[in-house]
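Before anything else, here's the structure in question.
Only one protein chain is missing; all other protein chains are in place.
First chain written, first letter: the chains are A, B and C, and each begins at residue 1.
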Amino acid sequence: MTDQLYQEIILDHYKNPHGRGLREPFAGEAHHVNPTCGDEITIRVTPDLSDISYDGVGCSISQASASVMHELLTGRTPEQVRVIEEAFVALMQGRGQVEPDEDVLGDGVAFAGVARYPARVKCALLPWMAFKDAAARAGALAESGDRQTAGTSKGANS
Amino acid sequence: MTDQLYQEIILDHYKNPHGRGLREPFAGEAHHVNPTCGDEITIRVTPDLSDISYDGVGCSISQASASVMHELLTGRTPEQVRVIEEAFVALMQGRGQVEPDEDVLGDGVAFAGVARYPARVKCALLPWMAFKDAAARAGALAESGDRQTAGTSKGANS
Amino acid sequence: MSFDVAKVRADFPILSREVNGHPLVYLDSANTSQKPRQVLDAMRELQERHNGNVSRSVHTLGTEATSAYEHARAKVAAFIGAASADEVVFTKNSTEAINLAAHSVGRMLEIGPGDEIVISEMEHHSNIVPWQMLCERTGATLRWFGVTDEGRLDESRLHDLVNERTKIVSVVHVSNILGTVNDVARIADRARQVGARMLLDCSQSVPHMPVDVAALGVDLIAFTGHKMLGPTGIGVLWGRSAVLEAMPPFLSGGSMIETVTMERTTYAMPPARFEAGTPPIAEAVGLGAAVDYLSALGMDAVHRHEREIAAYALKSLADIDGVRIFGPATPEGRGGTVSFAVDGVHPHDVGQILDDLGVEVRVGHHCARPVCARFGVPAMTRASFYLYTTTAEIDALAQGIEQVKKVFNP
Partner (left out) sequence: MSFDVAKVRADFPILSREVNGHPLVYLDSANTSQKPRQVLDAMRELQERHNGNVSRSVHTLGTEATSAYEHARAKVAAFIGAASADEVVFTKNSTEAINLAAHSVGRMLEIGPGDEIVISEMEHHSNIVPWQMLCERTGATLRWFGVTDEGRLDESRLHDLVNERTKIVSVVHVSNILGTVNDVARIADRARQVGARMLLDCSQSVPHMPVDVAALGVDLIAFTGHKMLGPTGIGVLWGRSAVLEAMPPFLSGGSMIETVTMERTTYAMPPARFEAGTPPIAEAVGLGAAVDYLSALGMDAVHRHEREIAAYALKSLADIDGVRIFGPATPEGRGGTVSFAVDGVHPHDVGQILDDLGVEVRVGHHCARPVCARFGVPAMTRASFYLYTTTAEIDALAQGIEQVKKVFNP
């Protein structure tokens, strides 16, 4: 049964994470924690999303999710990010009823099985929630030019 | 069934209490409260137990018990008081299994039925517990001459 | 008839038992209600099939228990019209909920000397003592609404009592001793006007009538499971999100944290922030089942039934010589709780003789001693009704009172 959860793609990203490590320069940073299991992630983004760097400790699902997210979102436009983000969140909250679109989600489709494990959905979403905060702080998702002041802060993913 | 509880003797003492009212002089006073039902009693005693006066609000059981106690204990020696007190407490805590001795308890035997009602035992004992405190404060129960200083204070019967 | 009391009674096994050789006539639901089979079954099902700790496990049992617990929260939230399930904090009873509010809101507002807290003379001890203790800790002043001769909240001094020094107003929605239903709209308006926080003690309203927190206009409400067909060990503090989010924790420990080091702890968001330690899991599930049961009947129908019973009881008691009713004399603006005195007989004795006939009423100060003092009595006898109460039970009460009079005034 966990075959659906621990897809080859997920284990690959877990063992060989893409783009891992915190890099300079960055305009927004966010640190999120899963209070139940102690998983943590820090995400940094540049204003133009040309780099999304991250580091953290966590289970295969949260770590692979960060790696996949790095791949999917780096270098995208705010509009593309919004579409991908929404698709991923919808997949995770779909309790296994949502059919993922590989064109939008790429390796992210491997997370379809996670949606059947309510306790693990939080793991998969942890990097995405942290990204959202970091990007907001970097002003990276503003459609127009009114970008917010960049900054660093800490939030909880509860 | 409550016939056993509401014996004629008890109702008589309730309706026509003996010795009721707070009188001077006195050497010790105690005020006890039953926190569950709000019953209250104040007892005053003279050092030689020549008078036991009382006042309070409460149910038939607590009020009749005060009246009977007044009758039984007024003018007795400390040793007699001890014997009567012990007999009454034993009767109350006997869960209906103790046979009361009319020679010792007089009208107090009417309280035998109360012992079957755990919630009412406290009512019957309320004046007796207050008496004990008041008498101690009056030094009325000391066997020898080393009487305590008289005083007034407030205690809870919990 | 839309409300089938016989059908309801069949769900409560205890109602078919005898007491002292008489059929049980349970008229003490304001003290604690009886529980239908459906509630007990739901708890047993959880305990026997899905028992695990919540919010801490990834395993199947833990996930099942967590989902049952959170489902119960969502049901309770829907029952009172909360904007979100996160506004529902599970406590062990109303009393803990009010203590939580007193401590946490007290700290949030940095209550101190010169500040005022306003309650009423009609409160249950659980809505008096926590505020007295808050005042003791902080130097704030406690003030209160009086009670009119008719047993209603005396709002004549509202503007004096609730003023710019007032930080918290906490009053009861339905009195547990007089049965009065307080229309708190004016008080809530005034509290908002002066910027005070307002808590409503709904321990006696949520079980008996439709309560919609959105319409009440208050910040917090408290109620308790065992008075609304649920089990003991579970209560609720509801709070508006913005208020709960601003409140510091009260009880602390496992499950309410975000992260802990020996030096410093950060706290989770509400409701977790206020639920330290293993919560009453089966009890929450039981409360959820109780809410399902009440919702299926409809709170409007429950309320209507109780008003009919209350009207019948008020009339029956008024017809008995030597019986004096405390609180509103007509069913308007009152719930199904009637306190009374029998001339020359102490409530303890009234209760005892009624119990002998299987009629279970409460006697004493009902954890509302100031109300007894207000009406000049040490204690009262109280009959309180619920969705399973019948007019035949009121008749049994009336007959029982005649018996009381016979024993004491033959």
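Basically, a residue touches a chain if its C-beta (ideal position, glycine included) is under 8 Å from a C-beta of that chain, and two chains touch if they have at least 3 such contacts.
Only a predicted model underlies this, so the values are computations on that prediction, with no experimental measurement involved.
Colleague: Shown chains touched by the missing chain?
Modeller: Across the whole assembly, the hidden chain touches A, B, C.
Colleague: Using the touch definition from the top, which of C:Ser84, C:Gln193 or C:Thr278 touches the missing chain?
Modeller: C:Thr278
Colleague: Just name the one of C:Gln38, C:Thr148, C:Ser241 or C:Thr265 that touches the chain not displayed here.
Modeller: Only one of C:Gln38, C:Thr148, C:Ser241 or C:Thr265 touches the chain omitted from view, namely C:Thr265.
Colleague: Going by the contact rule already stated, which one of C:Val174, C:Ile257 or C:Ala289 would touch the omitted chain in the full complex?
Modeller: The one listed residue touching the chain not shown is C:Ile257.
Colleague: Suppose we count only contacts with the excluded chain; which residues of subunit B make the list?
Modeller: Residues touching the hidden chain, for subunit B, are 33, 35-38, 117-120, 156, 158.
Colleague: Which positions on subunit C touch the chain that was left off?
Modeller: Residues 13-14, 17, 19-20, 24, 26, 28, 31-32, 34-35, 40, 44, 47-49, 51-53, 56-62, 92-96, 98-99, 121, 124-130, 132-133, 142, 144, 224, 226, 231-235, 249, 251-257, 259-262, 264-265, 276-283, 348, 351-352, 354-355, 360-364, 367, 369-370, 373 of subunit C touch the chain absent from view.
Colleague: Can you name the residues of subunit A that touch the chain not displayed here?
Modeller: 1-2, 5-6, 11, 36-40, 57-61, 63, 117, 120, 123
Basically, only the chains that are shown with their structure count from here on.
Colleague: Tell me the chain pair with the top count of C-beta pairs in contact.
Modeller: B-C
Colleague: Using mean CA coordinates as chain centres, what's the gap between subunit A and subunit C in Å?
Modeller: One centre to the other, that is 45 Å.
Colleague: At what distance in angstrom does the C-alpha mean of subunit B lie from that of subunit A?
Modeller: Once rounded, the distance between the two centres reads 77 Å.
Colleague: Please compute the C-alpha centroid of subunit B, do the same for subunit C, then give the distance between them in whole Å.
Modeller: 38
Colleague: Hey, what residues on subunit A touch two or more of the other chains?
Modeller: Residues of subunit A touching two or more partner chains: there are none.
Colleague: In subunit C, what residues contact two or more other chains?
Modeller: none
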